[in-house]
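Data block below; observations after.
Here the complex is missing one protein chain, while the rest keep their positions.
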């Protein structure tokens, strides 16, 4: 049984990674999950300088989902390469660094800084709804997607995965824009912009009013977008949005994802990533699937 | 305690109506709900000729939500005015007829046919993701929204509520387009386009691949869009998307909705509409709110 | 319109019939008083992430005691939840729903396949004519003993472990069963076979159909089946299984 997949020339031992921002740089979850078992670890967003993030509360629970407004707090690329990267490099898994910025220059700086490090892939977050500048603004406009992708491709030594926003009318347009500009792969979906009002305090739950919705609640939207994007582009797709089980992962793969990422699931079940890998293998055994690659995009 | 609200000059006894397509024309639910108690009844979509809808299965359950692909099956406007409308007119509630079509002419025809009937308001569904022509195509493009709204305003005798699609990058743009073209009110949100794959059969759950996602799963997205639209336009908004309780309704009202509609909730609890009205009253009592209008858009 | 109720019914017994089939008796006098064989209830889950009610057929009625029996197979999350309920828990139900069987005929063939067997039990009890009862299983049988008081019972199993090896039509043919009316409930392929058999032999057939439902009362148009004639309610060639059905004459509907 083969569970290996190849994304932009990088071979993962299986199609499961972590969704950026939910797994830190792996340290905390390494108590529960053997990181060697994962196809890849995707880190929390890394910016050129430390970011302090948003005021608390930063999360709210919703029906079968959650809103977050972390605001990309991170210690910056210097600390990342000194502290977090060495930790990850001790494991036999691929390392994907998620990159965030406020301006194109910010993104470029991080990508350039990472060029000489042993990082396998870069995931570019142009879809965070929780920061005022940068983030989602890039991800909702095809020209902006094309531009930033081009600039990053000029500088990056590693394959570039563009992480797309689901808060768009037509995901195929941003997907095609990224592909046209040279993106090596796509990640989707980031969170959907949502809002919660505390009716007892008559106030927004979050200081910046909105947060990003994730979890099983959004899965049908994510599967649809992965399917649409996979039908529109040739580059591989990392699918995410509400995956909790191996069966969920298979659904994304059948819709056209080459790999999948788990975010919110880690909070509900700290061993979710490993459990999903087991679930995928069980499905393959049950249905006599020899190669996971045979399932990618098999529903058309 | 006042729960009366006014939408486009029409006074409802309270801010609660039914979401189109989930309540038929009221007959079936009248066993469980006293229609006289509702602010308004909004009917299933009515087209110029009978529509047969989509093949089954037409629904699927999702986490805290559901997908539907009914495809606007309806007996057409002739049967509607002969059979359903007289039934509704026996009740002391406002009647909102939801109108659907494949072309602008189709919509115009229904609106013209209804001009001479005792219908209080028309809700124009330009956002159904489940039909190939018409529907959502109109609702995702500002020019199309403006155009169809103008054409309908020329012909309509009743106030026109434009029902907007949430499957857009920026809800304020379609909201403003509708307002600019003369819409008297807005309804949002219709369903989000979603997909489900049956991994055991390796097939789409629905014949036309996608369905519309509704229910509590989408509530945070709906609240956000109602807030954004309310901040962008002056016309009143009927908010919907996952409302199950009086507290949910209050949340939409605080976000800027003048009234609310319940869809999926009816399936989970056939008396949901009445229960929500009671819930709103309880909230008002608890917090000594004299007039529901004081809560509309009170969180800014 | 017959009366329909939404109630929190008391569970008075719950037992396991097979590995994955459960039998549950609930007490709900209003529903029982109005119910007939072939009708169904909508069962609401307690889990808040499952919004849609589950349609389950009436298996037996005990009108004297206001009791109603449901027999269900665990196939997903909802039925799994129901299987864990305990005596004296309450379950939200709505019913009775649908039209039920029309009691008619002189010599009836009752055909149940798999989880389509339970609704035939109350029918067998209420139908006063000669009855031949054909029950089809994959392997393990259930409920068949309970049919014995009401007629001659024939079994079919796919693995041949009981009765005729094959399906219900094989059992009918093997036993030369004849009649003037068929009542059937089971998976769609079985119903297709029954319809073909009924046509061939010119026997009237009432069949009970299944489809995914949302409202369960005729409002949402989720549960339609193709009908031969333009339906008087929908005004297209669709009938609502929850309302005009679940029982149809075989010739009325496409399968």
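A, B and C are the chain letters, set down in written order, and residue numbers restart from 1 in every chain.
Going forward, contacts are C-beta pairs under 8 Å (C-beta built on N, C-alpha and C of every residue); 3 or more make two chains touch, one makes a residue touch a chain.
Keep in mind that this is a model prediction, so the values were computed, not measured.
Enquirer: What are the shown chains that the omitted chain is in contact with?
Expert: Missing chain, whole complex, touching shown chains: A, B, C.
Enquirer: Which one, C:47, C:65 or C:201, makes contact with the chain that was left out?
Expert: Of the listed residues, the one touching the omitted chain is C:47.
Enquirer: Which of these touches the unseen chain: A:39, A:65 or A:212?
Expert: Missing-chain contact among the listed residues: A:65.
Enquirer: Looking at the whole complex, which of A:215, A:241 or A:279 touches the chain that is not displayed?
Expert: A:215
Enquirer: In the complete complex, the non-displayed chain touches which residues of chain C?
Expert: These residues touch the chain not displayed: 47-49.
Enquirer: Please identify, in ascending order, the residues of chain A that touch the omitted chain?
Expert: Residues of chain A in contact with the hidden chain: 21-24, 27-29, 31-32, 44, 50-53, 56-61, 63-66, 68, 70, 73, 75-76, 79, 215-216, 264, 266-271.
Enquirer: If the hidden chain were put back, which residues of chain B would touch it?
Expert: 63-64, 216
Convention: only the chains that are shown with their structure count from here on.
Enquirer: Going by C-alpha centres, which chain is most central here?
Expert: Answer by centroid distance: B.
Enquirer: Measuring from the mean C-alpha position of chain B to the mean C-alpha position of chain C, what distance in angstrom results?
Expert: Distance between chain centres: 35 Å.
Enquirer: Indicate the whole-number Å distance between the mean C-alpha point of chain A and the mean C-alpha point of chain B.
Expert: 34
Enquirer: Out of chain C, which residues touch more than one other chain, so two or more?
Expert: 48-49
Enquirer: Considering chain B alone, which of its residues make contact with at least two other chains?
Expert: 63-65, 215-216
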